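Only one protein chain is missing from this complex, and each of the others stays in its spot.
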Amino acid sequence: MSDNVVLDKFKDKCTLLDNGSIMIHFGDWESISQFIYDSGFDYLMCITSYDLESDDKLGLAYNFYSTLEKKYLEIRIEFDDKEEIFSVANLYRTADWHEREAYDLMGISFKGHPDLKRILLPDDWEGHPLRKDWEEPEYYNGMPVPKDKSYWE
Amino acid sequence: MGTNLLSEYVNNIIYGIRTFLTGMGLTFKHFKNKKDLVATLQYPNEKWPIPERNIGFNEEDYNVIRSRLHVDIDDCIGCLQCEKACPVDCIKIDTLKPPKGSDYDCGKTSHDTQKKMIVPRFTIDMSECMYCDLCVHPCPEECIYMVGGPNEPKHEIDYEFSQYERHGLIFEFATSTEQDILDIGGETYLKERNEKAERRQKGEKLEGIVDSDASGTGNTEEPEKAKHKDPLLEIFNIVPDKAARGIAKKAIVFGKRSGFDFIKMSDEVESRITASGKTSSEMSTAIENLKNYKPIISDDVPSDDTKQVTGESEDKKGTQVSEPKSFGFNIKSLDFITDKMVRGIAKKTFMKCKRSKLDVNATIDAIITDLDANSKLDNETKETLLSFKTNNDTPSDPSLEENIKEDSVKEQTDVLFDIKLLNDIEDKMTRGSAKKIYMAGKRANKSSSEVVDDILNELSDKLDDKTKELIGGLK
Amino acid sequence: MYKILDKSIIGADEMVLNMGPQHPSTHGVLRLKIITDGEIVSHIEPIIGYLHRCFEKHCENLSYEQIVPFTDRCDYLAAMHMGHAYSIAVEKLLDVELPERVEYIRVIVAELQRIASHLIAIGAFGLDVGAITPFTWTLRDRERILDLFEQLSGARLLYNYIWPGGLAHDLPPGFVDKTIEFLDYFEPQITEYNDLLTGNKIFIERTADVGVMPKEVAINYGVSGPSLRASGVDYDLRKTDPYSIYDKFDFNVPVGDGRMGTVGDCWDRYYVRVLEMEESVKILRQALKSIPKGDVHSAMPKKIRPKKGEVYSRYESARGDVGFYIRSDGKNIPTRVKMRSPAYCNLSVLNEISAGWMISDVITVLGSLDIVLGEIDR
Partner (left out) sequence: MTSIVDYLLNLLSFIEIDASLLLIFVILIPGIGLFLVMTVNAMVAVYMERKISAFMQDRLGPMEVGLFGFKGGKKFWGGIGQTIADAIKLLLKEDIVPNDADKKLMLLAPFVIFIGAFLTWIAIPLSENLVVSDFNIGIFYIIAMSSVGVIGIILAGWSSNNKWSLYGAMRAAAQIISYEIPIGLSLLLVVMVTGSLNLGDIVQWQADHRWFIVHSPFTFIAFFIYFISVLAETNRTPFDIPEAESELVAGWMTEYSGFKWAIFFLSEYANMLIVSIVASVVFLGGWLSPLTLFNIGIPDNWMFLDGPILGFFWVLIKAIFLIFVMMWFRWTFPRLRVDQLMYLCWKVFIPFALANLFFVSIWELIF
């Protein structure tokens, strides 16, 4: 089945989800990402990070596109929040900023990223706000954070 | 080669001059024909024509111009649809229902819908409005809309309402007088409203914000204080389970606010953890650690509280300091209430009690009664509130009654069918009326069949066969 | 052998130059940390986030309908595209079939919006290289489109017009005629821009061969939209993966051909936008001719409450691929909305293609990428 090269090659390592995306284990990501890059998926469209509240896990969804064969591919990884994920920023330069964003907002750390630091939030920000267990701080740089609008008339 | 370069050089210059002349010719054409080509308007003297559309019952005829929001308050039935639709919460509506059995007439809308309540407050903060038009569509009576355009005979075009103060952009549409509110039996509402206005007059707008803004010296130390808390929370970092950790940390924070010591705190943690079924070996070690935790930071805990006190305005300072008991229970302790509305009510009551310098137990009692009055109290909330009491008083009688009452309410809902089932009715108007009857029935403790009969009787002329069948099936 | 700029002899140091956040040509509140050696730029680090409004966090607290006005505010120069992209994603999640008329109206407003956005892009690009008059001319024509949109939705910039499952309103009476009138007016204007700016020798000198973005670099950096097509990649979602009803229309996808210099230079990026406006006019003429009758509200769900699941949908906006990744857990509030913003990826290539050029060229390259900071920072 040539429709999905990744599934053919790493049969035992991936599971096909019902929306057509492939779920893999984060440990295999290094080899699989290299394979994906080599097999013509040259365009990394998007990296989405998400927080699986119920399972106490974080997730990443990679959307690839092949400009030559005009095919799409979605890879998903779900893992505990302590894990370091292999960074594809050296294969796909666009992943640089996407991974920084995932780190900034979701707190996913990437192994081998050239410059993993915050991108959208200020450097002195604490916490990763897109996590479900994130709570608004009471102070930011000594300023109280207004939370209640009950003074609003 | 040489000639190529030279011809390229010359061609470049010629091409350059040619395009320069083209461009200059074009700009000169515009310069010459300035009268015909001017595209701007002299704004205050001339204005853009406003595209026309009519306001009407048909959704296609809605006036689409996004300018200032306007409410025909006489038509408002207080359904709160627009308040719910607003993504930025810039609409605030209060409603008051006439008490059961009263013959107060709330009037009728221009669409002949009988109003069931009066709207003593309908405030729109246009400084927050983002002109998305989402509130206009759901209104069943079409009484909220953007003014301007073809509405001009009704309301003048109003997209120029700039103000010098932000307060000037808050528009109050409600017209109910105090007499109206009193007539309808809203003494408590009026009292609260006046108190709120009074507080606003005094400048205590910032109630409910974390307590620090007043004293300048406190501010610099505040973040440090937040950091000092960390070691206590870090104990639980050994626990791998994220959710369990979260629960534990919340319990600790809760315990701190309530002024527990470490043993009590760890008990609290343990109980919460077991309740959620997240026990693990790491967790139990962490709890043990917490029990044995005797850091210097414990000195910080009282100092925290004094700091909080300095945060209060000065006139309260003395009394607060003289009543150390109340530190265990402050406004933050109410944060455990998850429901936003309930929390708001509880906090209001708390502040009220604080002003009248009641002690903790009285405050908690007051909160419980207030929540009861609004029928927002569930058992869990009450228990937690009671646990705040310094001396473990037996719960007062009224609350016991509440328990019974609440149970009875629960039974009712079991008997009655779900209101959502009425959503299958296609006609909007009929659905509304049916739901109203349903609610009336619910209040009067009627059973399903009684309610269905009521609906069928009252709406018999409006219902088609299909709907009748549908409602009949609900028995 | 002989170096003029031998730093060991001269002892020249590099200078760090902060361009922005307050700078006339950073197109918003973007800060560029530029390391320069005299006029020559050796490294650029874009620092973003000054306009971060927690869009994605907001979405986790708002119902699906309420998110639409927030998407408008992401790319405020192409608000229709954002609403359209988001609506397509939600419709995919809900699996609704749209009436024909809705799709036609959506295509019409999207193409009008593309013209409006490209007008700003080319005008502002002219402004970046110092030509001020084209900017006012393009703004003048954009106002006409905004007039049309005002009739349509009541707002001039942030429309909240395309809703999941339908549209806020049907077309106002006379809209089709007015649009055709506008197109008749607009087509000669493109020639005027070409005469004034596109063909101007100074403009060509400034933009041709500057900031060349080779095909491989563009793809590797995830550049999309006109900037990618200028590098010679024939990738337009309206053709390669047609959404809505774009497969019904006959139009070309302009790609950069290096007419004035190298493929993928700033001039190509500019000119692809000019050509795309012409293609949009073509699509509009076809769509306006064959717009069917119907009810635009018929497919609109009463309450948007998708099943548990997730969707990634792509959309070709004026700036490139907008992707919406939406996860639903069955509530009326999404658990996660991620927006793949095209300008975010387009900006990341800036260092790669403009290092080694002069400060003036950094401005040119930045202008040719056509970024909108509202969308980058979200």
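As written, the chains take the letters A, B and C, and residue 1 is the first residue of each chain.
By our rule, a residue touches a chain if its C-beta (ideal position, glycine included) is under 8 Å from a C-beta of that chain, and two chains touch if they have at least 3 such contacts.
A quick note: this is a predicted structure, and the numbers were derived from the prediction, not measured.
> Taking the complete complex into account, which shown chains does the hidden chain touch?
Visible chains that the missing one touches: B, C.
> Would you mind spotting which of C:Leu196, C:Ile291 or C:Ile353 touches the chain that isn't drawn?
Counting the whole complex, the residue in contact with the absent chain is C:Leu196.
> Which is it among C:Ile67, C:Val102, C:Ala116 or C:Ala131 that touches the chain not included here?
The single option touching the absent chain is C:Ala131.
> Contact with the hidden chain only, please: which chain C residues?
Residues of chain C in contact with the hidden chain: 15, 17, 23-25, 39, 126-133, 136-137, 140, 196-197, 200, 202-203, 205-206, 358-361, 363.
> For chain B, which positions touch the chain that isn't shown here?
Touching the missing chain: residues 13, 20, 23-24, 26-28, 30-31, 34, 37-40, 42.
Methods note: only the chains that are shown with their structure count from here on.
> Let me have the rounded angstrom distance from the C-alpha centre of chain A over to the C-alpha centre of chain B, please.
So the centroids are 33 Å from each other.
> Can you give the whole-Å distance between the Cα centres of chain B and chain C?
It comes to 35 Å between the two C-alpha centres.
> Please work out the Cα centroid separation of chain A and chain C, and write it as a whole number of Å.
Distance between chain centres, rounded to whole Å: 24 Å.
> Residues of chain A that contact two or more other chains, please.
Where chain A is concerned, no single residue meets two or more other chains.
> Any idea which chain A residues touch chain C in the complex?
Answer in residue numbers: 19, 42-46, 48-51, 53, 61, 63, 67, 70, 74, 92-94, 96-98, 105, 118-122, 129-130.
> How about chain B: which of its residues touch chain C in the complex?
12, 15-16, 19-20, 22-23, 26-27, 39, 48, 51, 53, 59-60, 62-66, 85, 87, 130-134, 137, 146
> Using the touch definition from the top, list the residues of chain C that touch chain B in their complex.
Of all residues in chain C, those touching chain B are 62, 65-70, 73, 133, 140, 143, 147, 150-155, 158, 160, 168-170, 172, 192, 195-197, 199-202, 297.
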